[in-house]
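A single protein chain has been removed from this complex, and every other one stays in its place.
Each chain gets a letter, A and B, in the order it is written, and its residues are counted from 1.
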Amino acid sequence: MRRLRLKSAMALAIPLIWSVVAVGQGVRPSSSVPDLSGFWERKDDVGSGSFGGTLERIPKAALSPEVIAANREAAARQARGEVVSLASKWCLTNQYPFFMQHSAVWDIVQTDHEIVQVPEVHTFPRHIYLDGRPHPDLAHLQPSVNGHAIGRWEGDTLVVDTIGFVGGAGTPGGGRVGPNTHLVERFRLRDGGKILSVTFTWEDSSIYLSPHTYELTYHTSDPGTYAFEEYCHADDPVQGGSVVEPPQK
Amino acid sequence: MNIRIFGLSCLLSIGIPAFGHHSFAMFELTKDVTYEGTVLEYRWENPHTHIIVKVDPGAADPATVGAWDIEGGATNIMGRQGWNRATFKAGDHIKVVAHPMKDGTKGASLFYVILPDGKRLYHDIARPKGEGSVGSSNP
Partner (left out) sequence: MSFDQISVHGAAVVTVVMACLSPAAAQNATGSAHAAGSGTPPNLSGYWELHFDSRNVPPASLQPEIAAEDAAIQYKRDMTEIRWCHFMGVPYAMEGSPIDILQNRNAKEIIITSSLRTPARHIYTDGRSHVNPDVFDPVSNGHSIGHWEGDTLIVDTVGFSNEGLTRIPGGGRRTTGSHLVERYRLVDGGERLSVIFTWEDSKIFARPHTYEFWYYRSPKGTEAREFDCDANDQERAKFLVGTPAR
């Protein structure tokens, strides 16, 4: 009877202790990690003269010769005024990391188990799982525009590992995203939480000769900021048009 | 003359391969021209907001006389810079700084407008060379 009582007590304690350790490794409670939540927006801190200029400080990626040639050809066509992509005419879904370099705000909502980045542009919210789950094995990985993202905290830095992109998007610095691309991001607050620094490191031996790393910074939006919806109507004839010189009267 | 370039929102193609959409190559982005006149139309819509501005003869810059299509951005981009659907209406006086078309047709890419109190409403996050951001908010 004494042994039974002892065994029963230990049988109760051990699983609970184990589960605490396991959960603790996968999920860190809110009180111990920074709060990244809120609306974030890019700002032109130094005066670039144009939106394109805001991206000029991104270092050029070390690209494979094939990608360099493709970029040059596309740039030349654009300079001639040609259409190089009909993605916008058909309102196709914007792929990651488009909204991270766009000027529309995006919203972070943060729980202990998941962070969601919610952009305004027409794409899907990006889910970052913090509960310790691994990436699915490749046989079960469903490619997506945002990829499969898992995160963990290293001190005050959220480290996010993403694979499983559909591919086709571009990155600042002239790179692009492919189905085998691997992305590591580091999210960190600065300046008392007013600035969010995100460092991107892209790896893909078919695109980059070496990992392509750059940092973008975002400013916290004004209190009371609310999300807009960026509607896109492919059936609207205006969608495919741009500047039209008015009648000169 | 109609000029149609397929596009959507404001992402310069430099450094980004053929996945962005609107090519700003048709505008002289390093040139700022001031158009001062009357709003004929204020179209608050996607993919681009358009302000049709009539500059009358006798303008400070004779090259700006005529009717112009000043193209802005998507409503969420401009809304974040302080614009809304009631910011302008037909008949309003307007002073707008924009980047003209390279080919001389009467179209331009909006940079900012100067309101009567001197405040600037920018199209997007870009600011003039040497000037930092003045912030943005919902209308």
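The rule is short, and it goes like this: a residue touches a chain if its C-beta (ideal position, glycine included) is under 8 Å from a C-beta of that chain, and two chains touch if they have at least 3 such contacts.
Because the structure is a prediction, the values reported are computed rather than measured.
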Selected residue (touches chain absent from view) among A:V27, A:I207 or A:V243: A:V27
Among B:R43, B:R85 or B:R120, residue touching the chain not depicted: B:R85
Contact with the hidden chain (one of A:D112, A:D161 or A:E245): A:D112
Positions on subunit B contacted by the hidden chain, ascending: 44, 75, 79, 84-86, 138-139
In subunit A, positions touching the absent partner: 2-3, 5-6, 9-10, 12-13, 16-17, 19-20, 23-24, 27, 29-30, 35, 37-38, 86, 90-93, 107, 109-114, 116, 118, 120, 122-125, 127, 129, 131, 133, 142, 144-146, 148, 224, 226-229, 231, 233-235
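We take it that only the chains that are shown with their structure count from here on.
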Centroid distance [mean C-alpha coordinates] between subunit B and subunit A, Å: 29
Residue ranges of subunit A in contact with subunit B within the complex: 41-56, 58, 60, 67, 70-71, 74-75, 77-79, 81, 83-89, 91, 95, 98, 101-105, 120-121, 168-174, 176, 219, 221-222, 224-226, 228-233, 238-249
Parts of subunit B lying in touch with subunit A, wherever the complex brings them together: 1-26, 29-30, 40, 45-48, 52, 66-69, 71, 74-77, 79-80, 99, 101, 105-109, 124-133, 135-138
